[in-house]
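Of the protein chains in this complex, all but one are displayed in their positions.
Which chain is which? They are A and B, in the order written, and residues in each are numbered from 1.
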Amino acid sequence: MSDHADDGLTGPSSLDRRDFLKWGAVAGGSVLAAGGVGAGLPLLKGPRLPWDIDDIGLPPSGPVPLTGGEWIPAPCWHNCGGQRCLLSAYVVEGRVLAVKSDDTHPDSPETPQMRACARGRAQQGQVFGPDRLRYPMKRRNWEPGGGRRELRGEDEWERISWDEALDLTAAELERIMAEHGNESVLELGSTLRRLFTALGGAVTNWGSTSWGTWYHTGPMIGLGDGLSSTSHNDRLDLENCELIVLWGGNPAWSAQGNSMYYYLQARRAGAKFLFIDPYYNDSAMTLADEWVPVRPGTDHALALGMAYALLDEDDPERNPLVDWDFLNRCTVGFDPDHMPEGADPADNVRDYILGRRDGVPKTPEWAARICGVSAPRIRRLARRIARTRRTALLTAWAPARTHDSDSWPQMFLTLGCMTGHIGQQGRMTGVSCWERTADGGPFLVGAGGTGVPPLRGVPRRTTARINNSELWSAILEGEYTAGDGDRRPIDLRAIVHDGASALNQVSGLMKGIEAHRRAEFVLTLNFVYNPNARFSDIVLPVTTQWERHSYFKGNRDHLIWARQVVEPQYEARDDAWIAAELGRRMGIDFADMLPVSPEQQTFNRLAGAWVVGPDGRGRERLVTITKDDIREMGVEGQPQEGRITLPEFREKGIYLVPRRPGDGLGHIAFESFRREPERHPLSTRSGRFELHCQRMAEFVRDVGFSRIDPIPVYRPPAEGYEETFDDFERGIKGPHPLQLITLHYRRRTHSVFDNVGWLRESFPQEFIMSSVDAEARDLATGDVVLIRSRHGSVLRPLFVTERMMPGVVALGEGAWADVDFRTGLDRGGATNVLNGARPTGQGHQGWNTCAVEVTRYRGPQRLPPDWRQPPRQPKGAV
Amino acid sequence: MSLFHELPLVVFTLAVQLAVGSCLALLVVRRMLWAGGEAAAADGMAGGADRYRDGAWAAWSHRPLLLVGVATAVGLAASLLHLGAPLNAVWALTNLGSSWLSREILAGLVFFGLWAVTFQLNRRPAAATRARRVLAPALPPALALAGLLLVWSVAQVYMLPARPVWNSWLTPASFLLTTLLLGTVAMAAYLEARPLPDPVGGESAAPGGARPGLVLLAVGLAAIVAQAAATLYHPVTRELAASATGSALTAGRLALLLVAGLLIMGLLVRPALDPGSAAAARGRGRWIVAMLLLLLASEAVGRMLFYAAGAVDPF
Partner (left out) sequence: MTTALGFRIDASACIGCRTCVIACKSKNGLPPGRHFRRVVEYSGGGWIPDPEDPTLMAPSGIFAYCLSVSCMHCEEPACLRACPTGALRQRDDGVVVIESSRCAGCRYCEWACPYGALSYDPSSGRMAKCDLCIDLVDGGEEPWCVTACVTRALEVGPIHELRERYGSLDALAPLPPGERTRPRLVITPHPHGQLAGRGTGHSSNPERDLR
């Protein structure tokens, strides 16, 4: 029982009942969930009860009558890390009454139903939610040129017509581009990309986000990045594993849908699971036979310690731990005899590990001090992985989402190569996360192209691209890094949020707010009043995928075709229409912007859809299309033969490739390469796995933030464990002694879904702390704590658990910032308030390296549970 | 912690316990009146004293009985407010076989019915019928007994294995102690405002040699001490120990009990020093009313905490 949560004493007292009713009234035809009829005498029941909050995204309370409507496939469209699940919406008179999961075919482990997670099942709360953007709006104190810019984020709003909104937007963008050039507009999404291309381009952003350093390092050293290409075997082969190492991953949270089900099949087949992670997370809870807690950002040091132990204890005769055959045939850079062309033989990995290069042997004892795993345990860990023949050495992106970690993927690969767990049944090394969790290999089915021709022949007036970690400083300081020693001036006047959620989702949020208040013009296209919209001047409401013609999604062995579920809500419009209308006002031909109708695009994707042939060879057409189908769709095309008829595909919304063991559709990553590296070289410079990768070192140098070695040298990361100390050598802790990790949180997919009542209730955006650290600070679950980093401060309710490693704290990423401008504190729990914008290495986001301190909050701010707080809605207009 | 969510039940249980406690206290007072009467009867004045006694008792007890009735009615009305669909309360007696709530409601109705009869007869003491003469002596004990059964059944409602915080013998014990301390102190206050008539029509204020008010206060003091002890050991208190609000309110409640207890001790000692003038009696009366308010506050806080600790998710 916790005091701050006293619902008898606190509550959303700043809002009265009328406000709630007002929200209900503007919902237009929605039915209020709460009612007073028969509810006794509310006055005598004390203060407001939770159910007094009308979540108008929901149908009326009580069993949902499933009559008089139809089920329409309504899969998620989000960047969720899930398996691309199928959902169906029950639609009655344009309203969705309920959402159910895939039941289009019988469920089996080999060909499972694509079951969705809690977020997908709560989708209706998002499409029909109370904070849906309804009409075009203008900030009250905005005028061309900016008006009172400092009021962004706090100003009131005025509802305006589409014509006025489009006219104002086009005129202001034209004015700024005319006065300051194309290089004064920063486009931070992509849905207006075609418009800006037609206008000669705008400044865009770059830099790896979720991938961490896997994005660039992975492919350069010969492994996949984990999304566009994979390095692990397919899900049915996981059942051949004896040991599955999951290093820094929590698919139960970050890759929802079937991925944990796939891992559970492997467990049932006898695989043991070893988790290496600071948090005994829900995946570890379900699967782990062994858990090795490790400090964030120190995985590289741990792996070095293990590598040392392998070299130290390896005896090719009596105790073979290192797969020298694999190292010699399939890699370059491990020892002086196998260096890539032109490399200094002294720059080899073995001698670095043994300390012959820098005088510091990377012994388990050396590693223990950094990573927090005892030396004997590091040795046991190394032995276990090396001695278990069929081992999957899998990692997620999280350990690479740390500063200065450009060499970590290479170190991970080194471990995989030393143990030889690559390219054979039940043996693999690589990234297994996000939607490719537990299922590697090329796709077996896919959709065709849209047939929309790219815009050609428009001269580019800017090529400037700004790293994510310099976006806000570029606006505030007028300078950005364009390369090694190449700082360039830039004069950014307009910010365009066409999709994405850059303000909330890029490091350095507090600076971002400042930058938004500096700009002359901020435009947002979105369907909810998220932080982007809140800090804008003009907001244009867009449709969700449920309101659009159709879209395609898929994964390795299924393809989803989703058609329109409901009519556009309120005055929302498709981004493409908005782009075309803006273009028309700016002198761009309408036909250039919308060259292919949505119907024809859908048809093109269906007609071009393919499925792998029997035994995994060749491709066949997927969809059977008749003349009638073409006539009915009102498009141009030819009939064709395929595996599934168009009406059946439309009805079911999904096509799955049936799977069974030995069906020829399985995948062993690098199998042919391992057998014959000369005949099947990798796409690296040397054609082998590059444990010495000159290209990577050059790439990082050219980016211009820092330097790395071509071999996996451990570099203490900015704001890593070492920086929690004032004096690391003498063990004196500094003012930010705790390490924060930012988790993919189950309430959201990044910032999406943060507004849905059901999910806010189920997942309270708790701040997670180890019981050891809580005891030391006299804190308990339910306390409101103040979390301070070098970059900002956040208030959150504390959740204490023994499952977190001491010294480490965690917060889910993606919560919408709710900064109180008097105190400067963020009440929403937005991790990018804490994560500073510190570009390192390849310019990736280092979200899992952040040093913080946590204290009990004693100030005046109240913090009722998120789900009892009012929905985020624009002041003055809804 | 939800202190106010079960406010109707706080009112219901406290009002009923005040009513029942008052009935028990009335029984004690009546017993003492009668004891005084028997002493007088021994002096050979039996018949006339009986009649006088009946009339005097009826007049004296009219207001206390009214209080009992009003408190019970308020309690029962409050219990209806607890219901989400009060109209369906008509079905409430259909599960007497297993539901303590059904039994509680039955006990409440029986108690209220007996009170109505008692009150009715009391209003017309002169109409001495045969039936009345038989009933009159039996009714107060019957009412007290029905009241005890009611308090017992109210307590049994909370003896749920699913609610370990409630499911303790200390729950019926503390309900009974609330009953005793509220009833005795309420009647002691009334006694100060309106002293008991002489059993034989004289002026003596201390029939049987003991002032009934002091006896009631002594019982009340014992109940207060026991209640404090019960509070300390009740699982509810343990459950709330982790919560700052909960432990602060528990401490506050104990403080209220302590102050009330000390006041009573003072009053118990004082009459020996200051044989009462009318003014002194009025002063005492005010003190006792203040005490009663303290005790009501203490028990209300205690009951709120009782619900706050128990009416939570089981895990």
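As a working rule, a contact is a pair of C-beta atoms (placed from the backbone, for glycine too) under 8 Å apart; a residue touches a chain by one contact, two chains touch by 3 or more.
Everything quoted here is computed from the prediction, not taken from an experiment.
J.: Among A:230, A:256, A:601 or A:749, exactly one should touch the missing chain; which is it?
T.: With A:230, A:256, A:601 or A:749 as choices, the missing chain is touched by A:256.
J.: Looking at A:155, A:766 or A:853, which residue reaches the missing chain?
T.: Considering all chains, including the one not shown, the answer is A:766.
J.: Looking beyond the chains shown, say which of B:58, B:83 or B:148 touches the absent one.
T.: Here the residue in touch with the unshown chain is B:83.
J.: Taking the entire complex into account, which one of A:782, A:814 or A:828 touches the absent chain?
T.: Of the listed residues, the one touching the omitted chain is A:782.
J.: Quick one: say which of A:446, A:806, A:828 or A:874 touches the chain that got left out.
T.: A:806
J.: Could you list which residues of chain A touch the chain missing from the display?
T.: Within chain A, the residues that touch the unshown chain are 2, 5, 7, 33-35, 37-40, 49-51, 53, 55, 58-64, 98-101, 103, 107, 113, 115-118, 121-122, 124, 252, 256-258, 260-261, 264, 280, 282-283, 285-286, 291, 293, 368-369, 372-377, 746, 757-764, 766, 770-772, 781-782, 797, 799, 801-803, 805-806, 865, 867.
J.: In the full complex, which residues of chain B touch the absent chain?
T.: On the chain B side, contact with the omitted chain comes from 82-89, 91-95, 98-102, 105, 157-158, 160-163, 310-311, 313-315.
What we mean here is this: only the chains that are shown with their structure count from here on.
J.: Taking each chain's centre as the mean of its CA atoms, how far is chain A from chain B in angstrom?
T.: About 65 Å, centre to centre.
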